[in-house]
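Every protein chain but one is kept in place in this view of the complex.
Chain naming follows the written order as A, B, C and D, and within any one chain the residues start at number 1.
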Amino acid sequence: MKELALMMVGAALVNNVILARFLGLCSFMGVTTRIDTAAGMGMATTFVITVSSMADWAVQHYLLDAYGLGFLRTVTFILVIASAVQFTEMTIRKVSPSLFQMLGIYLPLITTNCAVLGVALLLVEGKLSFLASTLFAFASAAGYSLVMIIFAGLRERLALAQVPRLFAGPPIGFIVASLLAMAFMGFSGISTG
Amino acid sequence: MSALSRTSAAAPVAAPHASTSGSVTAVMATVMLALTPATLYGFWLYGWPSIYLWLITVAFAMLGEAVCLRLMERRAVPVLFDGSAMLTGWLLAVSLPPWAPWWIGALGGLFATMLCKQAFGGLGQNLFNPAMVARVALLISFPVQMTAWVAPLPIDMAAAPGPISGLLVTLKGIPQGLDAVSSASLLGFAKTEMSRGVDLLQSLPHAPSLSWLGSRPGSLGETASWLIAAGGLLLIVRRVISWHIPVAMLAGIAVPAALLHLVDPARYLDATTHLLSGGAMLGAFFIATDYVTSPNTARGQLIFGAGCGVLTYVIRTWAGYPEGVAFAVLLMNSLTPIIDRYVKPRVYGRDRQGVALDAPAMAARPIVGREY
Amino acid sequence: MKTSLSMIPIVSPPPASRASTATAPLSSTALASPVSPQRPRVEGIARVVAVDCVDGERVWLEPEQTTSCGGCAAASRCGAKGVGTLASRLEARRFPLSANVASPPLRIGERVVIGVEERSLVRASLTAYAIPLLTAFAAGGVAEGLVGSDAVTMFAMLGGLGAGLLLAGGVARRLSARGELAPRYLRRARADESCSTDSTG
Amino acid sequence: MWVAIGSLTLMGLALGALLGVAARYLAVEENPIEAELQSMLPGSQCGQCGYVGCAQAAAALARHEAPVTLCPPGGRALAEALAARLGVKADLSQVVDDGPKLAQVSEDICIGCCRCIKVCPTDAVIGAPKQIHNVIRDACTGCGACIERCPTEAMALVPVPVTLQHWIWPKPAIA
């Protein structure tokens, strides 16, 4: 149980999907103008990452490994992720139209999010059990959401600053992202087993 | 009425027509005054090289600010001498190893004011504490120079380098001849011993001595903890900072340390060691309480301080770097906008969520006669 | 030659609306009054913009961007510029109400006062995403503990996910009934009522 | 080799079928936005935007053919609201918004021909044949339709003077 918790902390903070592995940067830069939209996006991505890594583990374990089709891994994972997102969007829309009202626009965005595929590929090499790999996926997605929310908070404050013309807009955003990554390096070295 | 017509012809002057005598420069000057005792003691402890390093860092910090202001065609003089660039340089110098080479101080000073302050738009708009960002950047890029601690060599001792040789030390680096014993700070020592499997009980007796007076290896700001605490109390009494962040941060370090020390003294240092060593005191009183990057409500500051403390402890105990204050402060700086957004004072006539209070309920409240 | 005549009350067809002279300082506050007994988090003004083409019973409303209704606008306003298509972003901002929630039923262009939860976006995402995940992990944990084989855990988690989605639907219905998710109809707004209180006297 | 191609196509077909079924079972419909854009425009059908009326202007806005600054009577506030509504960036540079301009009759050259009364979209001009006309300032939207119609150029667009109640403190200069 202890090494499970350590593994999750490692996945969420130490080698964070965005700040350490540099995955999912397009949504990281695009959607973080406001905290509640970033939170919405973060949670939607967490759901999709967990669901698709469950499916990916199953496909990898029972299909690709069994028939030695390892080289097909990326293509099948993309297929699985796309259908998982589409399926989620439809169920959410049917289950509660008002929910979809608020969150509908994030789901199509997640299909192109490389963090989803990245996490799926990472957990496959880990050779973890099914539950452990799903927890690993959930933890990395939680780390993704945490960094999205923190960065959205920073950008909301930054929107109020009179940034010099040279740095206004994306440049100062990238500087803040790099400083945030530097701060997260404080966690490096925590033995994640 | 001539004087009158001139002022009113332009835009009318808005109320209030009076204001407090305080100013930003006065605030910065008080903070620098509070830092002076510890810095002077550090100079005495580590001799001339540390004086030159301090001078170079502060000079380059102000140079960086001046260059940026010139680029933005803004008048440099009033901004330069409001003391904020000097304070940033001072805080950075105080957290560097005393005999570090000059280019460490220069690079850190430039980086702090140019990229971490002016790029955001100047004083009051940066998101991270400039001094700490510079220190972390230097620590990550030049780990060797940044962890070359030196045993204290009081300035009046014969072996201590004189003014000229001290300058050489800063410019060229520590000559082999000089027998300045370079040894790790207590935290660094404990971590290396731990990684070699030697638990604390054996390694502590011959660790560098931790006298309350603070004469032990470390940066200028880590030595005389009680001098720094005295400076911090001066700031609290002069109402420059409020007590919330220092108390919360020190508690954030001490509580987990004491608990885990009880659980397993062999693996975890006790609370007083943690408080007196490393940048804990400097961080709590001078770095975490930076106005710009800390929350502006009392409850927010308590959360911020506690966060800094706990993160410092976590990084010191489990993470790779011996000193966690810099990283902890940066991490909590990144959380400040979120703390400020959700922790707000209650508005008069409204409940905590901002919904107006219920008038009939308030009307029913009995009038309690209060004596003043 | 100034020919300004004094403000003539501009008579509009339904209620007699007097063009109220807003006093210079914004004397009133951000929340409308009087407050209905069951206190919604934030009140705002919305305008009926379209009648549902499938069942005439439902009308689509759009939160009005009046100045002092920052609270409700923020809750349902989707600020994510440059994300998703224009239509879906506009779609995400409107909310349906049944037309006969007021008598006579709502018509296009009418302004109503609605109550909406402050942080409904975050609560909405929690119900939509957190609940299914929690039930899935719970089911998976139990299966792993009891049986331990991967296949069983997988099916347990799939079952947990399905159950969670249905549960989320139920919770969402109950929340939207209480105005937690989508805004809830309170009353018809008077013609000149913005989100500030009506003037005294 | 064949197993790889086979398994891929099989999985593609299976997932496609699943989504097809789900699409029909979970269908939900859309709704147009033109009526709503039209409800935002002042509706004075003045034609200054180059479209015949506000309905056509709203349709053009919905199809992104018209800029959000197309409606002078609406001024800067309407341009911003339209921009926010359509989620586009509105460059408000050339929206000359030095305050609303209202029509005003110079009474010494008005011959009472009633032409402006017929053309005013909001009935802001009052008067009778051969009588001097006048403008109700609060009803006038400054659309300028009457300016061209007036034979003796008695009508002119005049900026509204600031009154004590409507004066606004200027924003302090940024330090």
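The definition used in the following text is that a contact is a pair of C-beta atoms (placed from the backbone, for glycine too) under 8 Å apart; a residue touches a chain by one contact, two chains touch by 3 or more.
Here is the rule we go by: contacts and distances are computed from a predicted model.
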item: Record-based protein name (UniProt) of the chain missing from this complex, from "Peptide/nickel transport system substrate-binding protein", "Ion-translocating oxidoreductase complex subunit C", "Heme exporter protein D" or "Formate dehydrogenase iron-sulfur subunit"; value: "Ion-translocating oxidoreductase complex subunit C"
item: Listed residues B:Gly124, B:Gly173, B:Pro265 or B:Gly320, member touching the removed chain; value: B:Gly124
item: Touching residues on chain B - with respect to the absent chain; value: 1-5, 7-8, 12-20, 22-24, 26-27, 82, 84, 122-125, 291-292, 296-297, 340, 344-350, 354, 356-360, 362-363, 365, 367-370, 372
item: Contacts of chain A with the absent chain, listed as residue ranges; value: 159-160, 162
item: Chain not shown, touching residues in chain D; value: 41-45, 73-75, 77-78, 100, 121-124, 138-139, 141, 162-164, 166-175
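We take it that only the chains that are shown with their structure count from here on.
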item: Chain located farthest away, centre of chain C as origin (C-alpha); value: B
item: Two chains joined by the most C-beta pairs in contact, as defined above; value: A-C
item: Between chain C and chain D, centroid-to-centroid distance (C-alpha), Å; value: 25
item: Centre-of-Cα separation between chain B and chain A, whole angstrom; value: 34
item: Two or more partner chains touched - positions in chain C; value: 81, 89, 91, 94
item: Touching two or more other chains - residues of chain D; value: none
item: In the complex with chain A, residue positions of chain D that touch it; value: 3-4, 7-8, 11-12, 15, 18-19, 22-23, 25-26, 28, 174
item: Residues on chain A engaged by chain D in the complex (per definition of touch); value: 59, 63, 67, 69, 71-72, 75-76, 79-80, 83, 86-87, 90-91, 93-94, 97, 100, 162
item: Residues of chain A that touch chain B when the two form their complex; value: 35, 149-150, 153-154, 156-158, 160-164, 167, 172, 175-176, 179-180, 182-191
